[in-house]
Every structure is written in C-alpha cells, then in structure tokens.
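Got a structure here, written out as structure tokens. Questions coming.
The complex appears here minus one protein chain, its other protein chains still in place.
Note that the chains are named A, B and C in the order they appear, and that numbering of residues resets to 1 at the start of each chain.
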Amino acid sequence: MDKMPAWADAVLVPLISILLAAILSALVILAIGENPVEAFNLMVEGALMRSAGWGYTLYYTTNFIFTGLCAAVAFHAKMFNIGGEGQAMIGGLGVALVCLFIPFPHWTVALLVAIVAAGAFGALWALIPAYLQAKRGSHIVITTIMFNFIASAVLNYVLVNLLRPQGAMDPATARFPEATQLPTFQDMFATADNPLFRGSPANVTFFLAVLACVAFWFLMWRTRLGYEIRAFGHSESAVKYAGISPVRITIVAMLISGGLAGMMALNTTMGEAERLVMNATEGAGFIGIAVALMGRSHPVGIFLAALLFGFLYQGGAELALWTNIPRELITVIQALVILFTGALDNMVRMPLERLFVALGRKDA
Amino acid sequence: MTDTAPAIELKGISKSFGPVQANKDIAMRVMPGTIHGIIGENGAGKSTLMSILYGFYKADRGEIFIGGKEARITDSQSAIAAGIGMVFQHFKLVQNFTVLENIILGAEDGPMLRPSLARARGVLKQLSDEYELSVDPDQLIENLSVGHQQRVEILKALYRQADILILDEPTGVLTPAEADHLFRILDNLRSEGKTIILITHKLREIMEITDTVSVMRRGQMTATVKTAETSPGELAELMVGRKVLLQVDKSPAKVGAPILQIENLRHVDSHGVERLRGVSLEVRAGEVLGIAGVAGNGQSELLEVLGGYADATGSVTVNGKPLPLTGTGADGAARRKTGIAHVPEDRQTEGLIMPYTAWENTVFGYHREPEFQSGMLMDNAKIREQAQDKMTRYDVRPPDPSLPAKAFSGGNQQKIVLAREIERDPDVLLIGQPTRGVDIGAIEFIHKEIIRLRDTGKAILLVSVELDEIFALSDRIAVMFDGQVMGERMPNETDQTELGLLMAGVTERPGGDPIKAVDAALEQKEQREASQHD
Amino acid sequence: MDFMTLLQVLDSTVRLATPLLLACLAGLFSERSGVVDIGLEGKMLAAAFASAAIAAVSGSVWLGLLAGIVSASLMSALHGLASITFRGNQLISGVAINFLASGLTVLIAQSWFGQGGRTPSLMGGGRFESITLPFANALRDVPVLGPIYAELISGHSILVYVAFLMVPLSWWVLFRTRFGLRLRAVGESPEAVDTAGISVVGLRFAAIGICGLLCGLAGAYLATGLQAGFVREMTAGRGYIALAALIFAKWRPVYALWACLLFGLLQAVALRYQNIDLGGITIPVQVMDALPYILTVIILAGFVGKAIPPRASGEPYVKER
Partner (left out) sequence: DPALVYDLGGKFDKSFNEAAYNGAEAWAAETGGSYRDIELQSEAQREQALRRFAEAGFNPVVTTGFSMSSPIASVAPDYPDTKFVTIDGFVDPEEHPNVLSILFSEHEGSYLVGMMAAMASETGTVSFVGGMDVPLIRKFACGYAQGAKAANPDIEVISNMTGTTPAAWNDPVKGSELASAQISQGSDVIFAAAGGTGIGVLQTAADQDILSIGVDSNQNALHPGQVLTSMLKRVDVAVQDAMTAGADLETGVTVLGLAENGVDYAMDENNADLVSEDMVAALDAAREQIVSGEVTVHDYSSDDSCPALSF
C-alpha cells in the first residue's frame, strides 16, 4: 500500500494544507480591506521576533500541547473527546482549591500537588462520559459536549457563590498565595542587562508540557497500556479476543485524556492568571482536537501543531493591537487551518499520492 | 444477433490499484446459455475483473462487448442496463430493510414507493415459483439465513431482468444441500438461455456445473478450457503453477484423556437471540474434533465463549478445572493462562491488529506475559527478536517483522497467528476457519501444522465451514445447526451427503425431496431468531 | 400552576422547540444518509446572519429567508466536499464549520454594517410577523380549547408552522418515496446503493442539501422570526441540543418532534422557574441552566440505552471488494 513515502504524508501534506489555509486567509483579509502581507509581517514580528512574543507564543503552545495530547489519547482509543474544554475548566477548579486552601512552603511542592489535583479533577470530569460510553453506549461526542456546558455551570456556581472573595466583582477566586506562583520564563532567563521574556506568561509548565509529550510517547509506544489503547483503537473485536477489556480501556484512556486536559489549567490558572477565572480555557479544548489531528496524534506532530496555533494566537493578538482587523479574523483563520489540515487533507493527499505513484512508475 | 455472437467478450482489460496490477490485458469469451467458471488463487484478480464487468470499477484499458456489441460500462447502472446482474462475495443488502425493499432499491417504478412495492411483490412471487427461489418478501434481511440472503441477491438480479448473472464465490456460505439447490437454480437459468459466470475455489463445483472454465493467475488469464476436457489436478496446477497435494498425510490419532469438556453450554447474544442452545462436547488429548456447520449456526459463538469473550451458562472444564463463563476471569487473557490458545475465525478483525507490525502482533494477547516486559516498559527488542525467529520457522513471507500485518497476504497473516498461538504450547487449541481465503499452497502448510500439533498430544477443536477440510483433518466430527449439536460421526463412517443434511438440521434421511426438509428446518430457525430478536 | 401559566409555558416551548426541530430534522436527513453533522450550529448561525443581513438590506424577509437557505447550503456543500468528496473526517469538518461560521458572520457583519457584528434591527417587512389563525380571537372565550387555540396554536410566525409540517413531510419523504428509500439505504449500506447503480455521492449531497435547507429555515427563524436581527453567536448551542435530540429521537422524524418539544419544555421551564425553592433547599439557577444538558446525559445513559445510529454514518464511503 506504500503509495507515498511516509515523510510526504507526515510533512508535505500538512504543509501544503497550511499553505492553502494561509492563501484563503489572505483572501479574507483582502476582502475586508486590509493588506495580508502587512498582516502576516505583523504576526511574525509580534509572535516570533521578540522574546516576549515567544513568551506568549509558548504560553499558548503549552495550552494546546496539553489539550492536543488530551484529544490524541482519545483518538488512539478511537474516541472523540470534545470535552477537553470542560475537563480543563474543572481541572482549573482543582488547581484553585489546592492553591487556595493548602499552605505550601514552596512552589515546587505546590506544583506537584497541583499537577495531581488538576489531573484528578480533569480525569474525574471525563469519567462519567467514559463510563456511559463504555457501559451504556452513550455517544461520547454528545456526552462530552454536554459536560462542557455542565462544567461551565458548575464553575460559574462555584466562582459566583463559593470562591469569590467578598465584594469582588469578578467571578474569580482570590489571587493565589505567593508561594504557589510559578516561575515564568522571565524569572528563569532574564538577566539584569537582558530583560528576556519580559512580562510574558510562559512559565515552567511549558517544560511540563514537553515532558508530557515525552511521557505520552513512552505511554503509547512503550507500555502495555499504550499497546492496548492503540489496539483498542484499531479493532475493538480483536481486543476482546485478546482479553483486553474494552470497558477498562475506554475508561482508562478517557481518564488520561481528561487528566491531560485538566493539566492545561496549571498553565492558565497557576502560571498565568494566578487565580481561577471564569473563562480560563477559551476554546483551547477545541483547538486541541485540531492540534491532535494535524499532529497525527504523535507527540512530535502535536508539539509542532501546538506551536503553529500558538503562533496564530499570539500573531492574532498583535494584529488586534496594531490594526483595525476584528478579532474574529483569527477565528476564521483557525477554522480554515482546521478545515484544510483536518477535514480536507485528502484533497491534498490524493493528488500527491497520484504524483508519487507516477514518479514511482517512471523510476521503476 | 447471430447465435454465434458471444454473450460476453472482454478484450485487453487492465486495471491497477496504485502499484498493484490486479488485471493484466485480459481477454475472455462466454457464449450465451452457458455457465462459465473462473478459478484462481486468492488475489489473482477474479473479483476485480467481475467488478469491472459490472461497472463497479473502471478498467484502465480494454473493451467490453455484450451480445456482440461494444458496451460502454461506466457504472453499475449501465451494466444493469446491459442486462448484467452480479451477486457479490459479500452481499450488498441493506440489513434492516425488508426483502421487498432490497429488491426494488434502485429499480423502483416511480417516485412513490407503494406502487413499486406492490408490483415487485407480484413479480417476486412469479420469479420464486419459476426458479424455486422462495423467500418471505416482508422479512428483514438481518433475520434471514445467508442462504436466503443469497436468494434475495439472485432475485434482485432477475428482477432487473438480467440475462447475464455473475456469482462470486456463492457456495462458500452454503450447506451442501443449499449448494445443490443453487446449482439447480443455475441449471434452470441456463436452460432459460441466461448466461452465468461462476467464480469459485472449489474444483468439484467447476467440474459439476460449468461448461467452460478460465484460470487466472497473478492478474492474468492463463488458460480457458472446456470443462469436459480437463481434470481437477490439471486445473490446480494451472492455478498455482506447480503440482499440489490435494490430500493431507495423517497417521491415526493416539487419543488420550479428555482435556476439554463442555456441558450444556448456552449463550444469548446482544439482541436476545439464543445462539447456543445446550451444547455438550468433549475433546481429548491427541485428537482433532471437527465442528461442521454452515456459518451462523453457533460455531462462532462457541469459539467466542471458549475463548473467553462471550458470556454463557453451563460448564466448561479444562483438565478437570472448571472455567468461569461470566464476569471477571472470563476473558481471553484468563483463558490463555489456563492453557487455551485460540486461532480466531477472522484473522483480520480478531486475530491481528492490521496496522500493527508483525512483531507487535506476535505477542498480541500475550503482551502482559512477564517475559515480554523489562521493568515498566515492554521489552520490544526481545519481542522483535523472537518474532523474527517465529516468522522464519513458520515460513512467513516476506520474513520482515517490521512490516504491518496488513501488508501480508491472507495466508501469511494466518501463519503469523498460528505461530503466535502454537508457540505458547497450549493444552487446547481452538481454531476457526484455518484456511478461509487462503490459497492452496498455504493450506498445505497450515494443515500439516495442525496435524503435527495433534500428534504432540494436544486437544484441538476445529471449526470450519469447508467440509473437505473437516474430512481432511478431523478424527471425530460434530455437526452444529441452530445452536445445537445435531450429531457426532466418525469421518470414515459418514459422507458429505449425510453431514450436509445434518448441517441443515435434518437428522434423518428424508424420504421425499431433501430440499423441502432443509427449507422447513431453516424456516424454523429463522422464525425462532426473529421472535427472540428485540 | 394555573392553566394560563401552563399555556404560556407551552407557548414558549413551541417557540424554543422550533429551531431545535428544524435543526434536528436537518441532522436527521444528513445522518440518515450516513453523514454525521456536528456543524448544525454553524449552519444555523450562518443562516441567521445571512437572513437578517439580507432582510435588513432589502427590507424583504423572504429574500432574507432565501439568503439564509443559500448560506446554510453553502456551508453544507463545504461539509459535503470535505466529508463526501474528499472522505475527510466528518466530525472535524463540522467543528471547522462551526468555527468558520462563528468568525465569518461577525467579520462580514462588521464590515457591512459596522455595528459590531450585529445587523440593524429589522422592521416591518423585514421580519416574520406572527400569524393569527382564523377565528383565534372569536374562539378565545371557549373554555379550555379556546385559549389553547388562541394562545398556543395561533400566533406564531409562519416558520413555526412550517417546522411542524416538516415532521409529517419528512416522515413521508423518508418512508413513502423512492428518494427516501434510497436515502435510508445509503446511510445503512452505501455499497448496496452503489451496486444498485445509484450514486452514493449524489444521494449524500442531496441529503446534505436538505440539511442545508432546513438549517437555513432554523437560522432564519431565529433571526427574523423570533428576533429582529442577528447578534453574534445567537444560536447559543442550539445546534448541539438538536444533535442530542436527534439521538434521543433515534433518527426518526416523529420522535424528533417529541424530543425537541421536550428540550423546548425544559428550557421554557428553566427560564420561568429559576431558583426553585424545595422546602428550604434552593436549587441554584445554575442547575436550572444546566438542566437540559444534564437531562440529555441522563436520557442518553438510561432511556434510549444504546441508540443505534444508521450503520454507515460517520464513515466515508470507499469502494471495496
């Protein structure tokens, strides 16, 4: 079946797809009367040419790595977890609770406990849909969508009625204590005469995300559990034959998936806002799906795709700052990227395959 | 049209799927009112050629003449218009539609359904009477036996007034009695002047019914001969390209103590239909117990229950130790620990993970064994090494453990599964359809392996729909019909006819028309299933 | 609850159920043909915007309706291109369409009207007025039935009646016509349809076209029937609820009606009775707000059990042996 070399499938197809999305985006920008070249320059300038820009790009990247891994685990088990958003919200609640109510001596301890809390809360939020899928056959796409809405209501209730400091307007918790604040890139890399990453929110959780990528690789391709998850994703009937419980795999995979989504909250809640706000997730759960797809559910791909979306977010912010382009343009660009890399990738792959077959014939 | 014009003539048909050349420059002529057989190894390109004739695929090159006139067959619609009907290997029926709805689908009279359905009901009645093709027009397809589903497929073609009928491996799923019935229908159709193309792997069938036969090999048409002027041996040689042994050598079994004992086994499927209805069997050390039966009579469920992935009631013991049949402990992994190995019926959806590499597949189901672990991780290096060794010993071609399972041909996939299951040195080997879709060369090897394992004193439970295979391998034969064991026979004390009737639920040789008795038994089965289905 | 309140809740139910019903039937046609569509939300949104924009510019609600249908159909065509022609992942395509609609509607609205992603308020002929059915006022005083007729049945915009008529019509099309037979077949077994000489692609595009049409009606109803203009994200998750209703309805038109009415009722009740006081324990508004979603989950878990979708849905059709 080797119609096309693997590198072409992994690199060339997404690249051409992104290019197509970019061209269409440029047309949209032209249509609303702006200059696409200038816009692109602004985006690159603001996202990649300054250390603070990188600080933001990597901050968003961190979010998307976590949600991308979240979607990818589910994909490997042939499930579509649209609930990353809700799981991340509830993960944030876990982070907030430990940060607010446990007096930590040092951020390292706080981070360790918060990782557990974020993961556990996110996983917990994935548990019910997982259980229902495994035991009752309730479609996980629908249940996770519903759980996003429910998470939002839960968070709203908790923030408005329970965790909000007296008199505060924001539906948000109080600021976390000093000891729980994570070191940012600025804290880590800036020197007196070289103020790198000034004010940007990228923080240690970025390294945690990278670590998560590595752990994900080991889990999926080096452990029995990963072997079973992938096998389940390829063939449910084969897995039954082998004596692997589909119920167990469904639930475990979703718990891992939800846990990863929950950990995204470490970045936004503990790393950036240093308090829990209502809309901390901002659709990153959905972007994660696109990231996982683009990244072919492989950690390296996910990292690169997350970087691309991080760039889009940060570049988009710069556009909003220095031009009059409405922020919805970024939504449109995201939609186009998802469309071309996720849904229309065969449009690129099919002609490419034909090309490679033709080239192969000539060689032979 | 003169009477010498061939009903079908193909010239220079070529087709490739990417790098695979499935048909190479094929020419073929079939005269009207004849039955033309096509044989060839798996993957030889038979189905592809017929799909081209039916407009399902488009040929890269070549011409098709129907009744002497060039026909431009661009899609199934134009093939149907040219009077061609096809019964595919895998039926193309809508499972939750009625027979009638399936018949009219695509051949409706007008935009409204009712008149079409009413007319079809009449035509159907007439056709069934004419060709002995009776089937309940209002029954849902999913409630029909495969044999009846096939009748629906034939009726579909006749309803569309096909003059040319293509049947792709129609007998693989039929009891011998049903196959006989089918051949009688085909005979009828031939005498009506219809032209029939019959694809089959069974040389016996070719010899029995066809007028002419073509042999395909590796995408090419290697020979076309008059059936009367050839022999099975010659055809086999033409197919494979070398002499083939059509019989397995085997010494008498040295039977030992009972290993696997099954008592009153019952199983209800997810739709509430009882699939096993009190099965009792015993397999002893050093023997092959062959289970004969038409697909869908509980054999698959028997294997699933024994393999640990379907719940049941009753009792199963291995070496005297009872096995749990529900709940925890009733799964494939636990069964493996008790010494049961299982070569499943469907290697592609059960036995192998197709995208996994061969080496990953060689531990599938055994991947939690301590010997394949190093610390928390799997010891991939070791697994790979052992896989290489197994593949060499089982002559898997190509012997490359890093290829994905889907890149191997059917026979070689089966060898990978066999290697995995046999290498664990089990006490009991469950083996379903060991050579389904495998060609003659590989069959030879697989049969030898099974006999070799028997001779080391293992208890082997073999399920197969191929009676030839059952006879070739079994030391004892049990026949299943409708979830029950209809009887046990010794291979040298019975014949295909008797087994065939047992397979259709008829326990005594009927005095009258066997077809009637068979039909009655089948109908009873269908009714029970339909009434239990929720 | 007295009779009038009940009527008003039911009245509100009908209004809230209408967009759900149209979207649900849209999804029904699509999924019956084997194309899963989580982009209902986006299509409705696009239609809501286009209908309001064109109605505002032209002053004709009918032109607006047409524009709504066209724009939802364009979105459908995109979904078809991705999931039928190029056999892409249908869920991803749906997600992308939701994003696209969410961004494009505001972007275009802003560049046309400069009102922050809103269309101007529709007046007069730019809106679907509510229709008073014959004798509604005369019969109002007849006990019980009078108010039911006058309050509940009469007095909705024409699209409401269209939506309810769509239920028997959809049933009839699906189960009584050749097209319906083929449509249901292609969602169950595309290879059966293909070998019968019917184009799978053609049928699926037809189904998706109907889906676009119905989403167009749903969006137009939101922006020009219920409201007098478009505001950003005005579909507010209704596409997802419609999907849940579709599963609840087991992909059948008449059940779809009941499912959508149930969801409409839930919303109507939640809107009217916030903070229900149950003898000391107050149920917070958040619970009422989340109730439809919670109920969906409960329904999926318990009552429907294993809802079995059309067998081929979600899978692109690839010819095979």
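Operating definition for what follows: a contact is a pair of C-beta atoms (placed from the backbone, for glycine too) under 8 Å apart; a residue touches a chain by one contact, two chains touch by 3 or more.
Because the structure is a prediction, the values reported are computed rather than measured.
Trainee: For the chain that is not shown, enumerate the shown chains it touches in the whole assembly.
Mentor: Listed by label, the shown chains it touches are A, C.
Trainee: Among A:87, A:138 or A:156, which one touches the chain that has been omitted from the display?
Mentor: A:156
Trainee: With the full complex in mind, choose from A:78, A:136 or A:164 the residue touching the hidden chain.
Mentor: In the complete complex, the chain left out is touched by residue A:164.
Trainee: Which listed residue, A:68, A:201 or A:259, touches the chain dropped from view?
Mentor: A:201
Trainee: Which residue numbers on chain C touch the omitted chain?
Mentor: Residues 4-5, 8, 11-12, 15-16, 19, 110, 114-118, 121, 222, 226-229, 231-234, 236-237, 267-268, 271-272, 274-275, 285-286, 289-290 of chain C touch the chain absent from view.
Trainee: For chain A, which residues lie in contact with the unshown chain of the complex?
Mentor: 52, 56, 59-60, 149, 152-153, 156-157, 160, 164, 166-172, 175, 198-201, 268, 272-273, 275, 277-280, 282, 313, 316-317, 320-322, 326-327, 330
Assume only the chains that are shown with their structure count from here on.
Trainee: Counting only C-beta pairs in contact, which chains form the busiest pair?
Mentor: A-C
Trainee: Per the centroid of Cα atoms for each chain, what is the distance between chain A and chain C, given in Å?
Mentor: 30
Trainee: I'd like to verify one number: the distance from the centre of chain A to the centre of chain B, where each centre is the average of its C-alpha atoms, in whole angstrom.
Mentor: So the centre of chain A lies 46 Å away from the centre of chain B.
Trainee: Among all residues of chain A, which ones touch two or more of the remaining chains?
Mentor: In chain A, no residue touches two or more other chains.
Trainee: Using the touch rule from the top of the page, what residues of chain C touch 2 or more other chains?
Mentor: Residues: none.
Trainee: For a test of understanding, state which residues of chain B touch chain C in their complex under the given definition.
Mentor: Per the stated touch rule, the residues are 47-48, 51, 54-57, 75-80, 86, 88-90, 92-97, 101-102, 104-108, 110-114, 116, 156.
Trainee: Can you list the chain A residues touching chain C in their complex?
Mentor: Residues 28, 31-33, 80, 82, 128-129, 132, 136-139, 141-143, 145-147, 149-150, 152-154, 156-157, 161, 286, 289-290, 293, 326, 328-336, 338-339, 342-347, 350 of chain A touch chain C in their complex.
Trainee: If you look only at chain A, which of its residues touch chain B in the complex?
Mentor: Residues 1-3, 218, 222-224, 227-228, 230-231, 234-235, 237-238, 240-245, 353, 357, 360.
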